[in-house]
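Of the protein chains in this complex, one is absent; all others appear in place.
Right after this comes chain A.
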Amino acid sequence: MVAPLYTTASGLLFHAGKILVCTVGLPARGKTHISRALERYLRWTGVKTQVISLGDYRRKVLGSAQKLPPDYFTLGEKSPETIALRAKIAGGCEQLIWDFFDGGGQVVIYDANNGTTSKRQELAERAEARGIHIIFLESMCDNEEIILSNIRGVKISSPDYRGWDPEKAISDYLQRIRDHEKHYESVEELSVPSIRILNVGEKIMVNDIRGYLQSRIVFFLMNIHNRFRTIYFARSGQSLIEHSYKADSDLSPAGWEYAERLKEFVLERRAKSLEQRGLDASERRLVIWTSARRRSHHTAWPFLQHSAGDGTPAPRVKVIEKPQMAEINPGVWDGLTPEQVVKYFPDEWERFVKDPYAYRAPRAESYHDLCVRLEPTLIELEREKEDLLIVGHASVIRCILAYLIGLPASEIPAIEVARGDLLEVVPTSYGVHSQAFHFWDGPGRSDGAGGGKDAANFYENYAEDTKGKRRPEAPAADAADVAAAA
């Protein structure tokens, strides 16, 4: 259970107090990747979290590396001006950390090298004086390939190297690493709490980690990886009784057609995207998750059928049914139209419209409940290394997308997920890249254009029915575009 069950007056959760997670590591060890992933996860669970990056702060204040004094990154004697400049940058950045805590933040992830014991010691003392727990999160890497691919993939596209020749940029960066290496001291001290990760999770050493939030952080870190993969989302096809949760009805004829079309489209799209990256589709498996609801499970059915007629090899597909992924439970509102709800539950309706994220209709689940239910699935999503297709329900896709993209919880009920679109999400170092592809216009297509009585399950489809407005009177926030552009 990671999502909070309650809020406290201080805004801090899990009785964990304030925590400063300090990354430690040489350049190009994936510190930023880990920091961002952890930030996204903690935020999704409701913990007020912020990554504060020394590099970003330095670039913001001083501009890119070319504008720095030549001895800024190099080893040995530095001019007094450079020393003063470095101290000013470090001090200014640190102030951002304390400001965030003073403003009610709970966790800061300080993304910097923090490469010497004495520096860490000083920082720990300053944090302690403010009543903040400190954890060092060291990322180590002794695999040259991981480092090089990190430099190629991320570093040389950084603003520091804008306009550089790639090869020259790489060698400059390697020089920067070598300079750091000479001074670098690994976190050997056992007096401070630490998490040390070797080669992106190959080995994890944990020292003096206490309390729930901290062990949750370790569990999360054990499950992330940086292998390239794509996550696809599609809604299930039209069912015979769209508007009842309880009836758990099967697909309609149009729903079956939709399922066939989805299979074709996904395989085609996936082949194309793998080819673009020079990856061999036959070596990778496509894992499909469905809920245990019939409309979702049966939408994945065509993937398990293979017509050997045309001689193409069967795609390597595995379908897994996950009961935790059922759509949001509408409780006593099951099967009702909004008009009926307004008539029979006027007070509840008022409260629902005011706060569709936190409000729980009688016997129903709120979006918050749904997020709590989905949390174990998210960890499995993080660890899955194969391409993944989630054939789900709009409400479930909303929660997972919000996690991947990093949207605040209050936005979740407003994310439009059109039936008939395939969403493609590619995790990258600094977030995700997502795109929507339209593949279906038949019955059951829902895109906010008013799907007629088919889209009558308003609790599930509230975002589409109101075109992404959180409140009927609020200005339209086109969440589908957010999803597509982020």
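Everything below uses one rule, namely that contacts are C-beta pairs under 8 Å (C-beta built on N, C-alpha and C of every residue); 3 or more make two chains touch, one makes a residue touch a chain; residues count from 1.
As a convention for this text, contacts and distances are computed from a predicted model.
K.L.:
What does the UniProt entry say the missing chain is called, choosing from "DNA replication complex GINS protein PSF1", "Cytochrome b-c1 complex subunit Rieske, mitochondrial", "fructose-2,6-bisphosphate 2-phosphatase" or "Adenylyltransferase and sulfurtransferase MOCS3 homolog"?
P.N.:
Its record in UniProt gives the absent chain the protein name "fructose-2,6-bisphosphate 2-phosphatase".
K.L.:
Given that one chain is not shown, which residue among A:Arg162, A:Arg363 or A:His433 touches it?
P.N.:
Checking the options A:Arg162, A:Arg363 or A:His433, the one contacting the hidden chain is A:Arg363.
K.L.:
Please pick, from A:Glu202, A:Glu264, A:Glu350 or A:Glu386, the residue that touches the omitted chain in the full complex.
P.N.:
A:Glu202
K.L.:
Which listed residue, A:Asp56, A:Asp172 or A:Glu321, touches the chain dropped from view?
P.N.:
Missing-chain contact among the listed residues: A:Glu321.
K.L.:
Can you tell me which of A:Leu137, A:Val372, A:Ile390 or A:Leu422 touches the chain that was removed from the display?
P.N.:
The single option touching the absent chain is A:Val372.
K.L.:
Counting contacts across the full complex, list the positions on chain A that touch the omitted chain.
P.N.:
Touching the missing chain: residues 1-2, 5-6, 201-209, 212, 215, 218-219, 222-223, 240-241, 244-250, 252-253, 256-257, 260, 292, 294, 297-298, 301, 304-305, 307, 319, 321, 323-324, 329, 332, 334-336, 340, 343-344, 360, 362-363, 365, 369, 372-373, 375-376, 380, 383.
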